[in-house]
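All remarks here apply to the structure that follows.
Heads up, one of the protein chains got dropped from this complex, but the rest are sitting where they should.
Moving on to chain A:
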Amino acid sequence: RSENARRGVRRTVLVLAAIAVAIYVAFILSGVTAS
């Protein structure tokens, strides 16, 4: 429950959410370039 752990949680969430969005966009772009 420390501020340190809170910061860790926040950083983990932001990085993972960014990865998920990037993969979604990348696969649609791959469809755009391939078709």
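Assume a contact is a pair of C-beta atoms (placed from the backbone, for glycine too) under 8 Å apart; a residue touches a chain by one contact, two chains touch by 3 or more; residues count from 1.
Rule of thumb we're sticking to: contacts and distances are computed from a predicted model.
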Unshown chain, UniProt name, "Nitrate reductase", "3-oxoacid CoA-transferase subunit B", "Sodium ABC transporter ATP-binding protein" or "Cytochrome c oxidase subunit 1"?
"Cytochrome c oxidase subunit 1"
On chain A, what residues meet the omitted chain?
1, 5, 8-9, 12-13, 16-17, 19-21, 23-28, 30-32, 34-35
